[in-house]
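Take a look at the following structure, please.
Omission of a single protein chain aside, the complex is shown with its protein chains in their original locations.
Take a look at chain A:
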Amino acid sequence: MLGFLIRRIIQSIFVMLAVALIAFMMFRFMGDPVNSMVAETATTEEREAVRERLGLDQPLWVQYGRFVARAAQGDFGLSWRNARPVSTLLAERFPATAELVLVAAGLSLLVGIPLGILTALKPGSLSAQTLQFVSLIGISLPTFVTGILLILVFSVWLNWLPSFGRGTVVDIGWWSTGFLTVSGLKALILPSVMLCLFQLTLIMRLVRAEMMEVLRTDYIKFARARGLPNRSIHFRHALKNTLIPVITIFGLQLGGLIAFAIITETVFQWPGMGALFIQAVSFGDVPVMAAYLVLVSLIFVVINTSVDLLYAVLDPRLRADAARAAH
């Protein structure tokens, strides 16, 4: 297990180095940075002086090395737009996105898995067929459309929930949370519903398909032949076998949630990292874009490694393989 973990961490470092290279190259796509830093009338000597002061005269790999070393310490330089450290900007925005994604992910699991089980156990029933039909809508409608529809119904017509923003937030250290106030919680509902809808339907359909597959296996038939109660057969014998592929997809989709959060944050003017990124793109604010890229990649890598470790918890066969591989 330890050997497996170490191997995964080494792989992750290489992935992050590659991502950092792409982020670093972004700065060069925007043209010579010296042009934007000196006056238009500056002489060649003045330009060279600036270039030397910024270390831009050095070979590319030295510049890359310095970028990686600083990035590893969380230093992505100053935002070109508002001249504040990029790391501070991201830290301010991170809690909003994290809370939104967390609630959406939780909703998709807590609602998606039970609905999937329900539709798998009673495939012919009216409720199962209705759910299957509704889930098709959920999976095919673009999220920005559902978001706008949600605003129309619950904010404009019914006037129950706010249509934008985070409501009142409470600061706990550097983390600002919307969980502790009523307006904060109310503000979370519509964006997280919009964000989770696609995942929820995906998980529901996946659980349904996997569960039906598992219920046909010999070990389920043998469990029935031993007279075990249905409750145990469904939730103890079948569910655990169902969850292994579900976790894979969920891990991959969790990264997708962060990516989709850009759209949700735009629709609901949610002050998160996604909204920050969209602003950065429109202003050509490369340090912010680079830092966002690196941060999101890091989250992806961490999630995928955790998912691989979770397999071992669920599937004893992999536990043994990992132990053998470690020797």
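Here is the rule we use: contacts are C-beta pairs under 8 Å (C-beta built on N, C-alpha and C of every residue); 3 or more make two chains touch, one makes a residue touch a chain; residues count from 1.
One rule holds in what follows: contacts and distances are computed from a predicted model.
Per its UniProt entry, the chain excluded from the display bears the name "Peptide ABC transporter substrate-binding protein", taken from "Na(+)/H(+) antiporter subunit G", "Aromatic-ring-hydroxylating dioxygenase subunit beta", "Peptide ABC transporter substrate-binding protein" or "Sulfite dehydrogenase".
The chain omitted from view is touched by exactly one of A:28, A:66, A:122 or A:240, namely A:240. The chain omitted from view is touched by exactly one of A:148, A:278 or A:314, namely A:314. Considering the whole complex, the residue from A:50, A:68 or A:228 that touches the absent chain is A:228.
Contact with the omitted chain, checked across A:133, A:219 or A:235, is made by A:219.
Residues of chain A that touch the chain left out of view are 217-219, 221-230, 232, 236-237, 240-241, 314-317, 320.
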